[in-house]
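Every protein chain of the complex appears in place save one, which is left out.
The block that comes next holds subunit A.
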Amino acid sequence: MIIVYSTILLGILGLTSGLFLAFAASKFAVKEDPRVKLVEAALPGINCGACGFPGCSGFAKAYADGKVPKEGCIPGRRSGVPEKLEAITKTSQEKILAIWKESGEDAEKALQKLLSATGAPPKPVPKKPVRPSPDEVAKYKGMLKDNELASLIYGALPNIDCGLCGHPGCAAFALKLAASEEKPEKCVPGMRQNVPEKVAKIKKMSSNEIKKMLEETAGDPKKIKEKLGG
């Protein structure tokens, strides 16, 4: 008898609480802004956290609120994300709602529709960055020795030899920068470390100043970054 009663009681309790919660969930359902959903669909969706938010949905919300620039998504910069975000921002709220309803509240479909409607530029094919081999990196690092300007610029770079700029390592990139054959903006990880500003600062220095700074820091990249400041 006890078993029957307990089963009945727990069954009823479980059922009522389940129904109660289902009712509450539909009654208090939160409709999310379709604009946020569209922005989220345009992002890479890898939740890397490089933008400073815990994930892509956090960035999407902040972007829709106008709190972050469209370049804030770092991995997306090379795959046309800023252009897509721009297209979403330029579209009026009414149009977004219309597209949202048309595509059956499916974020992916709605985004495709919106992009084709606004005639946004097609997604550029990103050149796959090649991580330079250690030998290559070392070769260019050796070439820094007789180039003081490049040595100092090398100190201002992130020194992680990621190859995202298209050159084999930070030393090779520094040599190109010293010869004014490249733009400092090409350094992708450096965009968040004010590398372009630092390089511009170095380029303005006289050769004596460069010599002095190299002597003071003994060519240590860490000390050079400190000297150049934020």
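Keep this in mind: a residue touches a chain if its C-beta (ideal position, glycine included) is under 8 Å from a C-beta of that chain, and two chains touch if they have at least 3 such contacts; residues count from 1.
Heads up, the rule we're going with is that contacts and distances are computed from a predicted model.
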Complex minus one chain; that chain's UniProt name from "ABC transporter permease", "Ion-translocating oxidoreductase complex subunit A", "Rhamnose transport system ATP-binding protein" or "Aspartate carbamoyltransferase" is "Ion-translocating oxidoreductase complex subunit A"
Hidden partner interface residues of subunit A, rising order:
2, 5-6, 9-10, 13-14, 17, 20-21, 24-25, 28-30
